[in-house]
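Apart from one protein chain that is not included, each protein chain of the complex appears where it belongs.
All chains are identified by letter, namely A and B, in their written order; residue positions are counted from 1 within each chain.
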Amino acid sequence: MEPAALPSLPPVLDLAGTAIFALSGALLAARLRQTFVTMAFFALVTGVGGGTVRDLLIGAPVFWVRDPYVAAVCLGVALVAWFTPHRWWEGQLLEWADAAGLAAYAVLGTAKALAFGVAPVPAMMMGVITGCVGGVIRDVLAARPSIIIRPEIYITAAALTSAIVVAGNLADLPRPPVWIVAALAGFALRGLAIARGLALPSYNRDGN
Amino acid sequence: MEPAALPSLPPVLDLAGTAIFALSGALLAARLRQTFVTMAFFALVTGVGGGTVRDLLIGAPVFWVRDPYVAAVCLGVALVAWFTPHRWWEGQLLEWADAAGLAAYAVLGTAKALAFGVAPVPAMMMGVITGCVGGVIRDVLAARPSIIIRPEIYITAAALTSAIVVAGNLADLPRPPVWIVAALAGFALRGLAIARGLALPSYNRDGN
Partner (left out) sequence: MEPAALPSLPPVLDLAGTAIFALSGALLAARLRQTFVTMAFFALVTGVGGGTVRDLLIGAPVFWVRDPYVAAVCLGVALVAWFTPHRWWEGQLLEWADAAGLAAYAVLGTAKALAFGVAPVPAMMMGVITGCVGGVIRDVLAARPSIIIRPEIYITAAALTSAIVVAGNLADLPRPPVWIVAALAGFALRGLAIARGLALPSYNRDGN
């Protein structure tokens, strides 16, 4: 497998994205009044979970296993979260940073899958998986209802971003502008959900 | 790895099997009154989950990632489930179709594992995994007790089918008739569970 045109963020941005996701995992552990070890575990799982599942599915080496920094950043985030009040971190700022991370990773995940020769519809799913699965594993481990079964627009934003990247690829458009448009569209949609409480309708066809 | 004699269903049947499993995932999402995005996620996870875990374990490329149709079929099933009353789909017919899918995938999973050089006992487990793990992940995500911890005969039917395929392989019998017998045996056992409520006894040795 010779992946061509593998997209990448500048390393600092990439680690920043991982750190934001890791922080959301560490904060959940803090809210559940867990120990430091659990907090570190949640930070790692949430920070790298989505990209890990994507890499396993597309047959790429798992990105953080041979990288000297990613896992260390997740541990560092857990340390910071442990020694500070969690109120410092929660609230609007984290939600907006998470929205930015979601959009960026949906682009990266989709583009990496396309570079590895994945077909269009599965490539779109790889974008969604990269953005969302870390949070899903975090919620399953904490035994709380996951983002998957809440009506809030979250996965949908990742799906929109991924779909635009795939569509741009099928139309053979130049990649960088497509990626920027895709990330902005997903960020805007998620932003509407944060700012206005936008949610999807639920299934309601009971045939009665 | 040069897998020899990889079994395959005619593509239409194979996609039909995936569609049935995907439908059972979509229907659970409908019963939980979820959104369309969740329904699509459940359809995908349930439709491809078992084969995905199998492929990761035996070191095969994940079957749906480079296939242009499988993921699209799961999304299509979710669309159909979304726009129709779920009562149309539930009940006996779906259970019997699921039993057929279970038996067929247990054969396919075991035979694929044997073709990849997997040892007999693990190969049997790959058949069980292919048939059952999609449903297990679906239930864990929905936070409901999974088929694994219910006494109903389900996994047992997949285990019977897989054991017959492995036994036939060890005895060097011609493959197609063994596969047919194995699928029929698992289908019949699962059918007894559906029609007669057949269940396994529970552990009851407390030493009192």
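Throughout what follows, a residue touches a chain if its C-beta (ideal position, glycine included) is under 8 Å from a C-beta of that chain, and two chains touch if they have at least 3 such contacts.
From a predicted model like this one, the values you see are computed outputs, not experimental measurements.
When the full complex is taken into account, the listed residue touching the unshown chain is A:M39, out of A:M39, A:V77 or A:V178. For the chain left out of this panel, the touching residue among A:A16, A:L56, A:L79 or A:I147 is A:L56. Within the entire complex, the positions of subunit B that touch the omitted partner chain are 56-59, 113, 117-122, 125-126, 136, 140, 143, 145-146, 148-149, 151, 155-156, 159, 199-207.
If you put the missing chain back, the residues of subunit A touching it would be 29-30, 32-39, 41, 44, 52, 56, 61-62, 64-68, 70-72, 75, 82-88, 140-143.
The working rule: only the chains that are shown with their structure count from here on.
Look at where the CA atoms of subunit A average out and do the same for subunit B: the two points lie 29 Å apart.
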